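One protein chain is absent from this view; the other protein chains keep their places.
Coming up: chain A.
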Amino acid sequence: MEFLSQTYVALRGPTGAPQTPSDTIGRLSDRLSPATLLADRRAAVLALKGLSRDCKHDVGDLALPGLLEVLSNDAEVDADIGKAVLETLQILCDAEEGDAASKELGFKHTDYVLANEKATHTLFALLGDQNFYTRFATLQYLSTLLQNRRQLVQGYFLKAPTGTGSVVSVLEDKREIIRNEAISMVQALISQSPDIQKVLAFEGAFEKLFNIVMQEGGIEGGAVSSGALACVDGLLRFNSSNQSYFRETPLPPVLCSLLLFPPNLQLRDPAPQEFALQFWDAQKQTNAALAVGIMGMLIGSKGNSAQEASAFTRCLVEIALASNAPTPLKTQALRLLPSNLSFPLSELTLTPYMPVPETNGEEWDRLEPASALDVLVELALHGEYNGLEGGKRIKDELELRTAAVAVFENFVRKEETRQAIVQAMLPSDVAGQSGMPPMTPLLHALTAPPNTVSTLDPASVTSTHLATLLFSHLLRSSSRVKSLARLITPSPVSALPDQNAGTFFVPADGPPPAPPPDVADDDEPPQTLLQILSENLSLSFLSRSRASTSDRESREWDRIVVGYLCLLSQWLWEDPQSVREFLDAGGLGVLVEPINQTTEVDTIVPALCAFLLGICYEFDREPGEITRATIYPILNRLGVDTLIGRMSRLREDERFKAVGPDAIVLPYPTVSYLQPSLRAEAEDEGEVWFDWAFVDFWKSNYYTVQRGFSTEPDQLSSSASGQNAEATMLIASLRDVIRNQSQEIENLQRKVKELSASNGDEVASLKAEVSSLSAKLLQSEEKQKDVEKEQEDLLVLLDEVTTKRKKDKARLREAGHEVSEDEADDDGSDE
């Protein structure tokens, strides 16, 4: 201390006059020159350090060149002066703390320090110093510089002769504080610089970082593990060269092991319980999320071996579907599954777990094994752990369920898969017995009639809504699947609330509860799925308009209606057969009413109704009771402008606008200002309205529908254009021809029938006539014979008479009587 005060006295000068700080700093700066003694320089640096906080500007202006000089000359030699100068520079360049001016100064000083590469190279050289304070302060200072001017430092680093080696060696430092500081410095250093990422990987940074993670206890290892894993992530992300190097190392399976998942698990072997059931805290969750993120990145990038990808995919699937991992981690795992999912979900058997009630998550029940696909659908429909928390609609929980829906969407991307799934919902006619169609959980949730008796259960609304999302993924733009789906005739689901509430069945619980034995209405043909949906829609509309419902409940009705409408829109699109069936089921009336009644609050339901009505009109191309000509006047009465206006309001609605490809869960209640009485019941309650697929569908097709409103009933579809229009025209005309021809054929056939019928009669009568005639002929022939005989007899008689007469005449002549001669010549020709 005496030394210091002496220095001060010396500096103050003999006059004793008050000094300005800049005078002092100027003098101290002079003392930094190499000409002074090392001890003096050290004292000067310490003094400047003391002043630097309060007089950042002056110290920077006057002392910075000298300090840098000291840094490069003395820091290596004398640890004390090294520490002091590094700390002073740290204060001068700090742009984190203080007011705006101080931050500005921090950047200015940083720029001065980084004006050339010398200081940076000195710093990287100092990293090699074993002295604790030198190393530590250097790391801190480098972090600061990187934070202020990252790219500049990175550029110098690549040219530094000893850069990489010393950076990697500090990662190996046994002293924890230094190692931790090194991790955070490396994180900044590798950021967005593929070259640095590669050179560090080359120097063995992966091994060092994984060593740190293992020493810290894996993902249980607190913030240090998390920093090291973040570094690994930084080295790999967007860097294909490092990814292929990383795959060469023995490290990828370690990622699985970190999560306690055996990397060599065969597909048929179950995952061990110590993996599925772990104790979780926030820090472990962060660390696990980093490991899961790296796995997801490696699955997604090309060039990975099939074995590695399948181990990682399996691990992610297990985390998401059959573990007690925190919900956000499960969501992350599902989202990281690649979109061209080739993993055999239906072949993998999982063992889901359920928390034992009242044990605070410490005891778990093992459920029956089920296929991963079933568990996935179950998760989407009912939420984690069989809908334990399904009614609360926590945002995280909804994120997980919608992520499951998205995985399902990717899984059914191939048309064959969709066909197979829908086919399985049809009644099977194996061995001639076409008994009850199978009731899958998806169908059950989809067809469950809305509870119109008591208040609506939010859990069942969500599951019906998510079921409509799942089912539309199956149907979307596949006419073959749509026509298969038309054949689905689900067994009736009891509307009784006590049967629905709470009895979510799990595939694991064996087959779904047997449908109620055939009730009396056996004579009615079973309802098709489409009919059930339109009926449920109509029921929901009725309950929605009940006056007694609260704002909150009517919002739930809106949600369920939106679910049905979205599914139906996608189903009926480009499918005249389904339109016909929907219209025959009374769909038209259901749609028209809500379009007419609108309130300020209610914009999306009328919009969707108008949209669906437009689709019905557009694709009402099958002959039937309700034709385009029937709908057209209704459209006109509603007003085409009104319809378009209703539709356009959907695009303005926050619930529609806020939906993105990865963000379909919205905070509850979205657009709250319209309904101030709505308030979230739980702290982070969320809600789902639309999925991205529908938003996309709407955006690509709403215009077609709008144009369709104003086409005449006999006009061609407005959606057709170009070559397509020609084809449609051709098809239409061919259809006409066919229709005419078939009609003609029908007529002709009728005629043939008539003719053949009348012909038969005629033949019979003719036959009868012939027989009667031949009988008559026979008779008359006989008569004739008799007559002839008689005639002969008569002739004989006549002859006799004539002979007798001749004799008599002769006798008379003999007797002398006059006898006419001519008579004798006539030979009896007259009497």
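Here are a few things to note about the model shown:
Quick note on the criterion: contacts are C-beta pairs under 8 Å (C-beta built on N, C-alpha and C of every residue); 3 or more make two chains touch, one makes a residue touch a chain; residues count from 1.
The rule we apply is simple: contacts and distances are computed from a predicted model.
Looking at the choices "RNA polymerase subunit Rpb4/RPC9", "Putative transmembrane protein", "Two-component system protein A" or "Ras-related protein RABB1c", the name in the UniProt record of the chain not drawn here is "Ras-related protein RABB1c". One of A:25, A:92, A:199 or A:299 touches the chain omitted from the figure, and that residue is A:199. Considering the whole complex, the residue from A:263, A:355, A:369 or A:586 that touches the absent chain is A:263. Across A:254, A:644 or A:798, the single residue that touches the chain missing here is A:254. Only one residue in the set A:211, A:670 or A:710 touches the chain that does not appear here, and it is A:211. Of the residues in chain A, those that touch the hidden partner chain are 158-159, 161, 163-165, 194-195, 198-199, 202-204, 207, 210-211, 214-215, 241-242, 244-245, 248, 250-251, 253-254, 257, 263-264, 305, 307-308.
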